[in-house]
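What you see is the complex with one protein chain gone and the rest in place.
Naming follows writing order (A, B, C, D and E), and every chain is counted from residue 1.
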Amino acid sequence: MRLLVMNPNTTASMTAAIRATATAAAAPGTEILATEPLWGPESIEGHFEGYLSAAAVLDRLATLDTPFDALVMAGFGEPGREGAQELLDVPVLDITECAAQMAMLLGHAYGIVTTLDRSVPQIRDRLLTAGLLQRCAGVRGTGLGVLELEEDPERTVAVITETARAVVRGGAEVICLGCGGMAGLQERVAAELGVPVVDGVAAAVKFAEAVAGLGLTTSTGRSFASPRPKAIGSWPLSRHLAGVGSAVPTARSGKTSGI
Amino acid sequence: MRLLVMNPNTTASMTAAIRATATAAAAPGTEILATEPLWGPESIEGHFEGYLSAAAVLDRLATLDTPFDALVMAGFGEPGREGAQELLDVPVLDITECAAQMAMLLGHAYGIVTTLDRSVPQIRDRLLTAGLLQRCAGVRGTGLGVLELEEDPERTVAVITETARAVVRGGAEVICLGCGGMAGLQERVAAELGVPVVDGVAAAVKFAEAVAGLGLTTSTGRSFASPRPKAIGSWPLSRHLAGVGSAVPTARSGKTSGI
Amino acid sequence: MRLLVMNPNTTASMTAAIRATATAAAAPGTEILATEPLWGPESIEGHFEGYLSAAAVLDRLATLDTPFDALVMAGFGEPGREGAQELLDVPVLDITECAAQMAMLLGHAYGIVTTLDRSVPQIRDRLLTAGLLQRCAGVRGTGLGVLELEEDPERTVAVITETARAVVRGGAEVICLGCGGMAGLQERVAAELGVPVVDGVAAAVKFAEAVAGLGLTTSTGRSFASPRPKAIGSWPLSRHLAGVGSAVPTARSGKTSGI
Amino acid sequence: MRLLVMNPNTTASMTAAIRATATAAAAPGTEILATEPLWGPESIEGHFEGYLSAAAVLDRLATLDTPFDALVMAGFGEPGREGAQELLDVPVLDITECAAQMAMLLGHAYGIVTTLDRSVPQIRDRLLTAGLLQRCAGVRGTGLGVLELEEDPERTVAVITETARAVVRGGAEVICLGCGGMAGLQERVAAELGVPVVDGVAAAVKFAEAVAGLGLTTSTGRSFASPRPKAIGSWPLSRHLAGVGSAVPTARSGKTSGI
Amino acid sequence: MRLLVMNPNTTASMTAAIRATATAAAAPGTEILATEPLWGPESIEGHFEGYLSAAAVLDRLATLDTPFDALVMAGFGEPGREGAQELLDVPVLDITECAAQMAMLLGHAYGIVTTLDRSVPQIRDRLLTAGLLQRCAGVRGTGLGVLELEEDPERTVAVITETARAVVRGGAEVICLGCGGMAGLQERVAAELGVPVVDGVAAAVKFAEAVAGLGLTTSTGRSFASPRPKAIGSWPLSRHLAGVGSAVPTARSGKTSGI
Partner (left out) sequence: MRLLVMNPNTTASMTAAIRATATAAAAPGTEILATEPLWGPESIEGHFEGYLSAAAVLDRLATLDTPFDALVMAGFGEPGREGAQELLDVPVLDITECAAQMAMLLGHAYGIVTTLDRSVPQIRDRLLTAGLLQRCAGVRGTGLGVLELEEDPERTVAVITETARAVVRGGAEVICLGCGGMAGLQERVAAELGVPVVDGVAAAVKFAEAVAGLGLTTSTGRSFASPRPKAIGSWPLSRHLAGVGSAVPTARSGKTSGI
C-alpha cells in the first residue's frame, strides 16, 4: 500500500519530519510518499494562509502523476480536505480528525495542544464540522509559531508538556499534538505527562491503512461527488505560474522535497 | 460609503445580476462596486470549486487597487470569508450569514432553497460554524445548477417556489435564497409563497451599511489578526499567472466585469 | 423612515439617553421616536419586572397613535418581543438579538457585559431561544444596577471595561453592552479594550433600517400570526388604569418622555 | 398542604376543569385552591396573550391574601413562571416542565399534543429554556383552539388521539397533553393509544406535593432572588383598574371562580 | 403504596442509611422496603463495579418474591436502570435523574457534589443520556470514597459543603448530593450553603409516589418492552452461585439487610 502524506506548507524540512514520523508509524508493506505544494505559504498560522494552502494542495494533487492508495493531509485544523475528497477516488484523511478519533478511543475526553492561540478557534471549528467537538475538553496554544517548533526541540517539548498539563487539569484524559510540525514528539511528551499522547500524522497513517486495507473509499453519494465538468480559468495553477509551471514538467520535480 | 460585492466565480453575467440586486438594495449614498476573480471556476457547485474560488477571491482582493468600506462575499455556503477578514481592515460580510441573520429577525425558524442537493451539507456546515444552524428548519436543493438559474427565469421562479413550499411545511417561517445567482427573485417568490423571502446579497448590503455606518470593523483580537509576515511562494497568484498577470496591470482590467 | 425605540422601563432620563444613541446611529432620513411605558417598573433587574414591563410595553404599543416603520425594543435580555411581533405589522427588533448578531459579523466569539449578576442566566436564555448562544464566550455582570449606570459615568466606563477584559480573556473577540442604559459608552470602552464594542441600541437601529429598507416584515406564517379575536378583560390596560388612562387621551401625553 | 393552581386565562369553566383534575390527582391531605386572573385574555393562543396573562397572573398573586404551600401554573408553554418564582417564597411549578419531566421518567422519548399549530414553536422554546428538549420527539397541534376543547369532548378525545399517534410514530414513547384545557382526558387517550399519557396539571400537583413535602423551595441564590425595592407605577394593577380594582377588595371576590 | 429502594452495593450499613432517608421522605401511607444485591461490589466507584452491580441488581429483582409499586435505584450515575425498566411492570426511578429533575424545579442551574473525581465523567454521561445535562453547571468530586463517607460525618459534611461552594461559584443555584451514601446530609449542607440541597433518595421517593400515585408506569411501546423469550445461561445468577444460590431460597434471606 502506498500512502501520500501532504505537508500543507512549502517548508521542506517540515515535510522531512512528517515523512519520518509517517514512516515510523507505517506497517510493514506500507510505502510512504511525502510532499508539499509547489507554491503558497511557508507555514500556516491563520485562515488566509490556510485557504491559499488549500488551493495549492489541490493544485499539487491535480498535477501529480504518482499513484497512491490514500492521502493523508498533514495540516492541523486547516481547510481543504473536502476538496481533495471530491478530486480523488482514494480515501482522504486529515490529521485533525484522525487525532481526535484515536484519542476518543483511548479516553473519555481529549485535549489539543497547538502552536499559536489564534489557531484555537479555527481548530475548534474544524472539530465542530467533523462532529468531534463534544468530547473535546480543551484546545490551547503554546505560543510557539509553526517554524519555531524546530528551533529548540528541548524547549518545544517542555512548552508542549506544560501546556498539555493545563488541558489535562481541564478534564482531558488524552492529548493530541495539534500541528503537523510537532510530529515525532509524542513519546517524549507522553512520558512527561503520564497520559497517552496522539500525534495526528501517525494516527492518520494508521487509519489510512485501516480504511484502504478494507477496500473502502470516500462516498460519492452526495457531498463528495466528483466535480461537475466546467470551465476553470488558469487551472491547474502550477501549469500557468511563471517559474513554477515551466519548472515542473512532472510532479517529481527537484523543487519539491518529497516523493 | 463604497461597498465591494465579490461574485466568487468568473461568470460576468452573474456579477452583473448581483450588482443589480446590490444596487437596488443600497441606500442613497452607497456606491456598489462588483467584480469577480481573475481565474478559477465559472460556477461553484462543491467543495473543490469552493476552495479554488476562495484562493482566487483572496488573490483578487490582494491585487485590487480600489478602496472600499466593506466587502460583501456573494457565494452561498462557500469558504474563504475568514481569510478575507484577516487580509482586510474593513468589515467582511457573506451572504449566507447575513441571509440567515436577517431571516431570524423576521420569524422563528427559517429555511434555505439552494441549487443542487450536493451543496446542502456544505451550506449546513457553514451555518454550523457561523453559529446560526439552531433555528434553521431545512435546506433543500432545487436540482438546478448555478448557471441553469439564468436560463429560464419563469421556470426558476416556479422551481424555487415549489421547493420553498416543502421547506415551509417543515417549519420555516422565512425563506432564504441560497445562491448568489438567485439574487433579484425574492419578491416574486415571496408573492407566491406568502412568507418573507430574504435574498442574501440584499441582506448583506444592508448589514454592511449597518456595520460600516457605525464605524465598526473586524476584531483583530484573536481569530482574525493580520497574517504574520512570511514567505508565500507565487503570491499574489495573478501577478505570476501567464495570460492573467500580464493582462491585469491594474484591477480595473477589461477582463473583469466589475468595478 | 421612522423608527420607534421603546425603553422598557419608565425612567425618562434613560429614554433620553437611548434616544440620543439611536439618533446618532441613524442614517440621514431616519427619524427616531423614543418612548417608554405609561406604567410599570422604573428599571428592570429580574424576571418579575421584565414580565410587568412586557405587558406595559404591549399596552403602550396598543394605544399609540403614531405610525412608524419598525420597532426597536431597548431592553437587554428581557421578554416581550414576540408579543409585539404578533401585534404589529412592521418589523420588531430587540437589542439583545441585534447586538449579538452584529458582534458575530465582527469576530469569531462575542461576550456580553451587563448590570447585575442575577441577569446573566436571563440573558443567556434569551440568546438560547434566539439561536445565538453558540458563539457566546461569556456573559458577565458589572455589579452596577441599571439606574446606577448614570450616576458616575467615569466609574461606569471603568467597571464595564474591567469586566469586559475578563470576558475577552475567556475568548470573546467582540464585546456587547448588555443594558440599554449603557448606550453611548461603546466608543470609550472600545478605546480602552482594543476590541470592537457593540451597543445594542445602535445595532438595532441599523438593522431596523436594513430590514425596513428592504420592505421586509415579520412572517405571519406561524409563530407570529396576528392574535385571534377574543375577549381580553381590561384591555388596553392604560385605558382602564386610574390616573393613567384618564391622563393619557393620546400617546403624546406629557407624562411620557418621548415621541 | 395547600396548593394554589392558577389557570392563566379568565375562563372560569376552565378553572373548574383544572381544579377537578388537580383535586383528583392530589394526595389525601392536600387541599387544592384554583383561581384565574382578574383581567386579561379568555384563552391564550400565542405570545401576545401569553405576555398579558403573565402580568395578570403576577398581579393576581400579588394581591391574593390566601396562604398556600406551592403554586402550580397551569398554562402550557406560556411565560411568567420565573416572575412568580421571584415573587413568592414557596415553590412554583408549571405544567410544561412537570409534564415533560414525568414523561421522561416513563419512557425514552416523549411527545406533546397541543391545540393550535402556532403554539408549537412557543412550546418548544419553553422546553428549550427548561433544559428538557433533548428527549422530545415531537410537538404537534390538533387544530382545536383552547376554548373549542370543551365543545365536543368526544371529538376532542378523537382528535388528540389521532394527533398523538403521529407523534408516537415519530418516536415518542409517552405523550403529554399540551394544554391545561385538556386536563382530565389523559386516561381515555391512553386507553386508545397504548402508551402512557401525562396530564401536566396532574403531574405538577404531584411534583408540588413532592417538593413542598421535602420542605424545599426556589433557590434565591441568583436567578430568582426577590425583586429589588423600586418604584413600579400602577402596581398592583388590579388595585388601579377601573371596574376591577374597586370590585376586588380581597382576592376572594365573586368575580373569580376559584378559591 | 410500597416502594422498593435498591442500594446497588452489598454494604448493609449503607442500605440502612438509605432506608432511613427514604422513610423520612415518604408520605404517610408509603411503605419503604430497602435491600441490596446478593453478590457484587461493596461499593461502586467506577464503570467496572457499576456493570457488575447492574447485573447483580437485575438478579436481585428477578428473584425477589415481594410485590412493590415502584422501584427506586439508589446508585448515583450508575448503569442498569433501563434493564430494570424492561424487567418490571412498575415504574423505575433512579436517584440521578430524580435529583437533577427536582433541582431544575428549584433553580436555573444545578450542580452535583459526588465522591471521587473519577466518577465525574460517568455522572455527566448519565445526565447526558437522561437529557438533563443542559442546565447542569458542574459536577465535582470531594475526594472521599463511598465507604469513607460514613467514617467521620462531621468531616463529610464539611468537605461536601466546601466542594459545593465551588460548584455554586460556577453558577449552580441548587446542589444535588451525588452519592446514595450521602443521603441524610442534605439539611446540614443546605444550612451551610444557603442554597437548596437535593438528596436523590428523597427526591426519587417523592417522584415515585407521584408517578405511582397517578397510576402511571413505564411505557412498553419501544425502548422498554419486555425482554423477548430466549435462552439465558445460568440465569438467575443467584440460583446458580455456590454459597449464594443455596443460601437464598427466598429473597428474604438473612444475608440481605433489607426487606
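Operating definition for what follows: a contact is a pair of C-beta atoms (placed from the backbone, for glycine too) under 8 Å apart; a residue touches a chain by one contact, two chains touch by 3 or more.
Every value quoted in this text rests on a predicted model; they were computed, and no experiment measured them.
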Contacting the left-out chain in the complete assembly, out of A:Gly46, A:Pro91 or A:Pro121: A:Pro91
Residue ranges of chain E at the interface with the undisplayed chain: 10, 38-43, 45-52, 54-56, 58, 79-80, 82-87, 117-118, 120-122, 125, 128-129, 145, 222-225, 227-228, 230-235, 237, 240-245
Chain not shown, touching residues in chain A: 25, 27-29, 91, 93, 97-98, 101-102, 104-108, 130-132, 134-135, 168, 171, 173-174, 194-196, 198, 202-203, 206-207, 209-211, 213-214, 216-219, 221-224
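The criterion applied here is as follows: only the chains that are shown with their structure count from here on.
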Pair with more cross-chain C-beta pairs in contact, given C-D and D-E: C-D
Fraction-based call for chain C against chain B, same above half, different below: same
Length of the line joining the C-alpha centres of chain D and chain E, rounded to whole Å: 30
Euclidean distance of C-alpha centroids - chain B vs chain D, Å: 46
Multi-partner residues of chain C (at least 2 other chains): 108, 121, 171, 222-224
